[in-house]
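Pasting a structure below so you can have a look.
Of the protein chains in this complex, all but one are displayed in their positions.
Order of writing sets the chain letters: A and B. Residues in each chain are counted from 1.
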Amino acid sequence: MFRTMTRAAALATALALPLAAAAQEGDTAPNGVVTLYPDGMFPPTGTWNLATRAGDFVYVAGMRGIVPETNTLAEGNEARVRQAFVNMQTIAASQGATLQDAVRIVVYVTDMYRYRPIVNQIQEELWAGRPYPPRTIIEVDRLNQDDIVEVEGTFYAPRS
Amino acid sequence: MFRTMTRAAALATALALPLAAAAQEGDTAPNGVVTLYPDGMFPPTGTWNLATRAGDFVYVAGMRGIVPETNTLAEGNEARVRQAFVNMQTIAASQGATLQDAVRIVVYVTDMYRYRPIVNQIQEELWAGRPYPPRTIIEVDRLNQDDIVEVEGTFYAPRS
Partner (left out) sequence: MFRTMTRAAALATALALPLAAAAQEGDTAPNGVVTLYPDGMFPPTGTWNLATRAGDFVYVAGMRGIVPETNTLAEGNEARVRQAFVNMQTIAASQGATLQDAVRIVVYVTDMYRYRPIVNQIQEELWAGRPYPPRTIIEVDRLNQDDIVEVEGTFYAPRS
């Protein structure tokens, strides 16, 4: 399931830009759930995948600030949070959805006072005036790899 | 995006009644996600909105016990929890959905032993004999404003 990154994808990643819609659609279950392997993303290394499509909805796994190009966590809290949201954005874009097409996000932080302001700032930057989605934000005990922020997004991307 | 509350809305709020279906539908994204600004609700003051509609589903942001009329937290644990659920109910009602149309709720509490019984009691009161939705309830480290309970609901409200 690993896809090597294209040069364009690597460049877009380096610039923290969402990739142009480039859907790699993999396995389709009998009932119609499509497992997604978007170009330019890191390969999931455990018992999970990056996203699915079912009907008109796209379900993105909890995203952390892993830089696809290097498959390591972004350095610095602000860069880390931005990368988490950009990863979500990249996956949504592969199905023709923008951040404005998020129907809901859930944000998990390990310190509400430290990281919520950064999340707010990054959302302002990335949404850039478009309406924000409903959000639930909670402080949890621990994330994988003792990370600081994880964001889980659901998107609406009707097939035309 | 702020809407001043109507007198009827203020009254309904004071009585902790769900408002009659009064949808303020705002921005619609190209893909069709509708950001909702229900009458009688407090204005979200950060990087989030109260709810979206996409297709036949309504996604409500994590609701806490903020009294719309005063935009402050309800006093007392029971009143606080009731208000959180009533806020969710009000938003759903604006799209023609009742509590019976919840497909799932997730409840976040900061003390399972103290607040779960209150959540149960308020649900009994508000559902009033109608079947309860699937629920996930977890104790988290912290909610925004060091609040005690937050509830996130997803509703089914097909456009007829």
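Please note the rule applied: contacts are C-beta pairs under 8 Å (C-beta built on N, C-alpha and C of every residue); 3 or more make two chains touch, one makes a residue touch a chain.
The model shown is predicted, which means the values in this text are computed figures rather than measured ones.
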Can you work out which residue in B:Val60, B:Ala84 or B:Ala97 touches the chain that's missing from view? B:Ala97
Can you list where subunit A touches the absent chain? 1, 26-27, 29-33, 35, 44, 46-52, 54-55, 57, 59-62, 106, 108, 140-144, 150, 152, 154
Note that subunit B touches the absent chain at residues 56-57, 96-98, 100-104, 106, 110, 112, 116, 119-120, 123-124, 127, 130-141, 154, 156-158
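Please note the rule applied: only the chains that are shown with their structure count from here on.
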Give, as an integer number of Å, the spacing between the C-alpha centres of subunit B and subunit A. 26
